Every structure is written in C-alpha cells, then in structure tokens.
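For reference, the structure is listed below as structure tokens.
Below, a portion of the complex is reproduced, with chain positions unchanged.
Order of writing sets the labels: A, B, C and D. Residues in every chain begin at 1.
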Amino acid sequence: MTKDELKEMLEKVANGSLTPDEAVTKIRLQPYDDLGFAKIDVHREIRQGAGEVIYGEGKTDEQICKIVKHILASDSESVLITRMSPDSAERLAKEVELFYDKTSKIGIAGKRKTDCSRGNIVIATGGTSDIPVAEEAALTAEYYGSRVTRLYDVGVAGIHRLLDNAAVLAEANAVIAVAGMEGALASVVGGMVDCPVIAVPTSVGYGASFNGLAALLSMLNSCASGVSVVNIDNGFGAGYLANMINKSR
Amino acid sequence: MTKDELKEMLEKVANGSLTPDEAVTKIRLQPYDDLGFAKIDVHREIRQGAGEVIYGEGKTDEQICKIVKHILASDSESVLITRMSPDSAERLAKEVELFYDKTSKIGIAGKRKTDCSRGNIVIATGGTSDIPVAEEAALTAEYYGSRVTRLYDVGVAGIHRLLDNAAVLAEANAVIAVAGMEGALASVVGGMVDCPVIAVPTSVGYGASFNGLAALLSMLNSCASGVSVVNIDNGFGAGYLANMINKSR
Amino acid sequence: MTKDELKEMLEKVANGSLTPDEAVTKIRLQPYDDLGFAKIDVHREIRQGAGEVIYGEGKTDEQICKIVKHILASDSESVLITRMSPDSAERLAKEVELFYDKTSKIGIAGKRKTDCSRGNIVIATGGTSDIPVAEEAALTAEYYGSRVTRLYDVGVAGIHRLLDNAAVLAEANAVIAVAGMEGALASVVGGMVDCPVIAVPTSVGYGASFNGLAALLSMLNSCASGVSVVNIDNGFGAGYLANMINKSR
Amino acid sequence: MTKDELKEMLEKVANGSLTPDEAVTKIRLQPYDDLGFAKIDVHREIRQGAGEVIYGEGKTDEQICKIVKHILASDSESVLITRMSPDSAERLAKEVELFYDKTSKIGIAGKRKTDCSRGNIVIATGGTSDIPVAEEAALTAEYYGSRVTRLYDVGVAGIHRLLDNAAVLAEANAVIAVAGMEGALASVVGGMVDCPVIAVPTSVGYGASFNGLAALLSMLNSCASGVSVVNIDNGFGAGYLANMINKSR
C-alpha cells in the first residue's frame, strides 16, 4: 500500500465513506491463508505477478494435497509444484487434475496454460545428465507463458556443437546455461550473446566436483559479463527469473 | 556471421564481385587487436552491445595506459576501468581525459557520457560499509545509460527502513541488493518486488563471514524467487547485468 | 561442595560426629551411576535444575531401555529422550509409560508433566519443512514447564506474514527462530524484538545449503543484536536454553 | 503499532480529532534519520530497549564523527562505538566527550553511565590472548548496566583453575565463555552452571585453528546443554545478549 493509497483511504474514513473497522480490516487484511503448518500467500499473484509455488521436497503427501486444494479453491486456476516425488504425484492425481513430468519432477495442478509463446528463452546444457534440471527450468518458464528453445548436450569440450548454434543463441532474450562438472558453459555462452545469462550449476559429476561446488564456483567467477548464478540444481529459480526478464522485452 | 550472410558473401565470390582473398579476409578477420600481453576485443560493442571494459587489478600502470590509449585511438569514445588504484589513476590522468571515483575505484577514460536516464535500477545496501561495492555497480550502470536510484543502509535488522522504501523498490526494473554479513537483504527484497533481483555478496564482516562466503551462500539459498547472484564484491558485474535487464523494459 | 560446606564437614570430623571414612565417602561420593556403557548423572537435577536427558541417536534399543529404567527407578518422575527412532519407541513403550511424538522423535518416559504455563516462548519457522526441528524445541521447552507459542511458515520472502505477527513476537521472553536455506529469519526477528533470539539453522535446503551450513553461517553473522546460535537441527538445545531464559523472567 | 492502537487512531480520524494528514504522518513517520550514507535508528531505544550502536570497522573517521554527533544531538546521552581504531578515537575525542579502551577498541561517546550493578555476568577466558574480546563483551554489558565478574586465563588444560572458581560461576545469571584454540571452555563451564552460557570463539590460535573455525565448530557441538554461540571474536554480541538475559532476573 503506497502513501497515496493510504491517504486516500484515510480520507474516506474522515468523510465517513469507510468505517474505522473497515479500514483496520483493509490495512491489516492478512494476505495469506493459514493452514497451521503452512501460510499460503494467496495475494502473491497480485503483488509479484506470479502465483504461489509449492516446493514439494520435505512436505508429506498430505500436506501437498491440502495446500494444492486450498489454492485451487481460492482464486488460482493452477498451481506449480516442484520436486514432487512420483508417489506424491500419484496421490495428488487422485484428487485434482494433474500434469506431471517424471524427468524434472514438476507437477502442474489444475488447468495447465497452453500458451507459451511470449519472447524466447534458450536453455542450454553441457551434457545429457543435466537435462532433468534443464527441464525443471523449461517447464517453469513455459508455465508462466514464455517460449523456450532447448539446446541440450552442447558442452565446451566440443566447442563446435555450441558455435554451430550461435544463431539460436543470438535470438534469445535470456539464456539459461545448465552445466555440472567444470561449468564452463556459462562463460563461453556469456561471451557469445548480448542478453542476460542465468547460470545453473548442477550436481552432475564426481570426485572433486563436490556435488556441484566446482561448477558453482566456476560460474561465480565467470570472466564473461552479464552472467549471474542460482543455487545448484535450481532449475525452477532459473526458469522463473528468465521468464521475468523475458516478460517485457 | 550467420548462415545467410555467409551464403550471400559466397555468392559474391561466385559472381566475381568479391575475390577469394577478400573473402578469406572477411571470414577470418581478427576481431581483436593484439598488444602482445593483451588481445583487445574492439568489435565487442557490435557483438555484445557494450564496449570493452578493463579490469584494472593485476595490471601494471603501463599496461592499463597502453590498452586505454589503444582503445580510444580505435573507435571508442570512452572506456570503463574497474578496480584501478589511485596511483594508476594519477598516472593515466596525465595521458588521457579521466573521471575517477575513489570510493569505487572506477575510472572512465575519454568522454564520459552524461545521459543516464533510461529506465530505473534501484541499488540497496545492507550497511554503510557496502557502499564502495554499490557505487561500482551504480557507476557501471550509469556508464551504460541507466538511471540509478540509491537506497543505502537498509539492512534487515531494522526492517522498517526497508519497508518504508517499498514504493521506491516498486518502481525498479531491476534491483541490486548489496550486503555482507548474513546477506539477508536479497531475500527480503526479493519478496517485495516483481522484477529481477541481482544479489551481490560483499566481503564486509568478520569471523565466520569468511570474507563474504556467508553472504554468498545465504544469497544462493534465497527462498525468494527471481534472485540470482554474482561473485563476492562484484559490483561491476551486477551493474552491467542490471543495465542489460533495464535496457529493453 | 563450597568452601563453607567443606569446612563444616571437616569440623564434624574434628569433633568426632563424622568418621574419616564417612567424610571420604561424602567428598568423593560418585554423583553418577555407572552402567558400564553409560554413567548416569543422577544428581544433575539438583546441580543444574533439570534432569538427565537421553540423546537417543547412536544408542541401541537395549541401552536406551536400561538407562530409562535406571533413571525412573532412581529419583526422577520422568525422563526426556531425543532423536529416538519409532522402533526404539515401540520397544521402550512395552516396558515403561511413554509419550512419543513422531514428527520430532521426542519421547517422554514416565509421568509427563502437564503444566507448561510459565512465561512465554515463541517458536517461529521459515517454512513447513522446518517443523520437525521446531517441535523438538517446543516439546523440550514444554517438558521443562514453559508456555510455547508456535508461529510456523513465516519465512522472510513473504515478510508480511512475519510482520502481521509482530504482536505475538512482542510478548515473548525468548524467541526461537528455526530456518534452513538462507536462514534470514533470525536477523529479521532479531530486529523486531527486545528479548534473546535463539537461532536454529536446519538442514532443510539443497545444493549450496550444504546441509545447513549456509543457514548456520548466515545466523552467526546476523547483523541484529541479541541473536545467538545452536548447532544445525539442534531443536533440543534451543528449547532447553529458551526455557532457561524464560524461567525467571 | 498494535491493532488496538491503530483502531484507536483511526477512530480519532473518524471523529475529526486527527486529520488524515496527521495520521499518515504518524503511521509512516520514519523511525530513522537519513544521513545519506547511513540511516540512524533513533527510536531503537524505545523499540528494543537499547540505543543505537556504531560498528566502527569499515567506516571512515568522518562518518563515525557525523553519526555520533547526530545521535548525541538527538535524544541519546551516550553512544557505544565498537571496533574503533585509536586514530578514529583520537579524531572523535576532539569533537565530543569520549571514553576509549585500547584493549577492546570500545569507545563510549557522550556521558558514560557509571551504574553497572544489576545482576551478575561472569566472563571467563581460556587464555591471556582472549582478553581483548572478553573486554569488548565486558564493557558492552557494563554500558547497559550489568555487573560483570572477570575470570581470565582459566583454560581447560589446567582444569583446577576453573574448578577453584566454581563458586564464582555459580553466582552468575549468565556466563560468557571466551576461548580460541579448541574452545573446550564452553562445554566444561556449561556442565558446571545452571544459567545460559554464551560461547564466543576467538581467532586466537594458529594452523588448524583456521582463524577461529576450530573453536567455533567445537562450541556449536558442545555436549553441554544451555550453550549457544555468537560469531568469532564477537565480544559485543555476547555482552549485549548477556545483558539482555541478566536484565530481568
């Protein structure tokens, strides 16, 4: 609530068109619903331009079910669930309409939007094993309406695979670079494009990759400008941010 | 060079309007100048939409001078130098026109652009000690033409200082959150806005801050969506990226 | 044994009302019972104002049983067992009266005290996944007689959920802030209250959370005053300490 | 502002005893003064029961001077400055009344309170080298009115030095255990007292102490109950928290 809105409302109280009690309600109206174990942010779509998202990991099947049904019963047509186990998905599908993708563990409950044609986001991966994380990003960005171009297995050790797709990269409003091991993809892509590059380190690798730490550090130290980094394996975060950047270009 | 451009050029070779030698030159034309110790990317402005930048740290005064003069002699009106010591600045100012800011150690050689009115980037800091990094970001974004709103010392331990500036934040196309210690600023800001938040961990702190590691990890684990992270103290990277996002919105 | 008590006893020896052997016994009386694999501190309630607690992890079902029965047979009405597996609980319930909470893995053997009305401790969590640790803290504090107010899922990325509960926080004698991921809850809460805040980092998160390390470092670097930290997932420690602080206020 | 206060004020607006503009001012009144580079929290004493504190590190002499004079000119009799260099102190002493302690680098500008007789806080150190951190804690606690008992150089490798002071420890409302190297002091003290123990790891040590990391981890893993930890070398934080606990006992 901005200062002007506040003044306007208080003037209504002064001229009697709003009672003090109504004003209290308006000012303090709880912008979330309280399920006890979770406080659902039902007004987030208004405030942030994107609906509530459920992070499935660490929640019981029952908790997920309750939250999903509560949101769908409120004012949302659909809700995105990330990192949902196949078991949770099976359970949830019995109660609500559900799209579920096994590779990325993404679920979309309710009515799935089919229009994902705005702008263009390119998602590149270093290898085949990075695809689950890339798909989490892709499905997230598509859920919010963005068009996504997939460019998988273009790691830097065979640099021609990446260079041959320079034209594809050139048309992006935002690029998501998903890579494990040494994470060099972000730097090379960063030097080839003039749009933001969101780097996603993955836990793909072994030994001194230390579960994604090597790729994470590599990406944070990228010598290319325009590169920023999200958490290891955080495909959702990258897809959400890419959609945000793509939205208004 | 895209496939179409390539075909067009080869057709010129076929019809004799371009000699094979000229074509070889065009295809392989070195897009950089070689100073021996540095290869200057003079075409970068065309390719990436932003001129070459000099990272001053680890370069001798003489190397900086040579590179700056070479660039200015080529096709650029100005060049940005980051992390330049006061001594290097003093030396350089003797040979070229130079704007230098002691707080951020940013230098702009040549003719400084004065129009920085495009869009709006908000730069927030957790404390007073984070200002040097924030100014590196601010001057960088301004150099590329963005308007910058500064919001300094709004750390989360006095949350009202941040909340009172909600309206300022709401008008940003991109927010840069600069914070050391526990780095919580990025998460709180990320929950208040609907534009990308670029988090810059700083090395401000002591003990278990481990020179910015605590803030870095905190920011990477942000529970807010739309937050991405650059290297510790990397004000330049954040300013460059924010300008990129701001550019076309 | 204080200097005065010692002198008093020695005077009894001097006047013959206590034999040397009795004195030796008194001075060296073992303040614990030795079960071979464990030395039970039966006098701890007197010395520290709180009975012995059993840390269940790493102990066999049989060891837990033996220790519990020994304590109940001594002078305690009940004993608290933390991190007890459901299997151990099932086994123990066959031999003694047992309350067991699956979420927190807390068990209370013997007669459970029902009066937990002293003072007020607020326990806040960043998310739903932090609840098991929060409940370990809550049940521990209640076991020792404190009143506990639960405030779950009030993470900082939706700061209004926390601010709306400012009044609840304001009435606390001590606050326990339980959060994983970036652990920013502790700093924001720390800036809102004038009582001690005990921060409990949790291992909730993934990737660069490094099993709670990110939250731990974040909390240790809190820019709010009055915040201290216990081990990752150490709900018991936080509950015990909060009760200590709450006790005499 | 609680719900009731808000309603009361809005009723005044409704009945005309308060104009909408006045209400806007009251609701949004900035609870801080903005110096540009710093936002001073002048109402903090009311909200948190303790005045603003200046963290001196990373601030220029001039910034410290400006902030101190601003606070003293507002409504505070004195202000505490931590980690202030001797040079900054010398500069500041020319403009305001200043108490300065070289060992701890604590400064108190304005009128120093002389009554520090409330309750009892015991501050113990493992060695002689831990004294600067301990004094930061001691002077902070005394600044807020607490009585402090110093117990220095009682490290656990000569356990009798600690045991001989058991009676001193027994009279504390809170104990601050300051130790570097292996940090075992916190655990041993924690087992001897029935009040909260605030553990302060110090960067004293070499090699595998890794600037205090060893002591920090040791203290976080304390097997004694009632122990919590603050940042490495954070004497101020420990003193502030101990005073908070001591206050109302």
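Here, a residue touches a chain if its C-beta (ideal position, glycine included) is under 8 Å from a C-beta of that chain, and two chains touch if they have at least 3 such contacts.
It should be emphasised that the depicted structure is a prediction, and the values quoted were computed from it without experimental measurement.
**Student:** All chains share one sequence here; work out the copy total for the full complex from the 4 shown.
**Tutor:** 8
Quick note on the criterion: only the chains that are shown with their structure count from here on.
**Student:** In whole angstrom, what separates the CA-based centres of subunit B and subunit C?
**Tutor:** 49
**Student:** Per the centroid of Cα atoms for each chain, what is the distance between subunit C and subunit D, given in Å?
**Tutor:** 25
**Student:** Centroid from C-alpha atoms only, then distance subunit A to subunit D, rounded to Å. What do you get?
**Tutor:** 41
**Student:** List, in ascending order, every residue of subunit B touching at least 2 other chains.
**Tutor:** Expected reply: 127, 158, 191, 207-209, 220-221, 225.
**Student:** Inside the complex, what are the residues of subunit A that reach subunit C?
**Tutor:** 28, 30-32, 36-39, 41, 44, 55, 57-59, 63, 201, 203, 211-213, 216, 231-234
**Student:** Tell me, which parts of subunit C touch subunit A in their complex?
**Tutor:** 127-129, 131, 152-154, 158, 160-161, 164, 204, 206-209
**Student:** Enumerate the contact residues on subunit D facing subunit A in the complex.
**Tutor:** Within the complex, subunit D touches subunit A at residues 3, 6-7, 10-11, 13-14, 16, 19-21, 23-24, 27-28.
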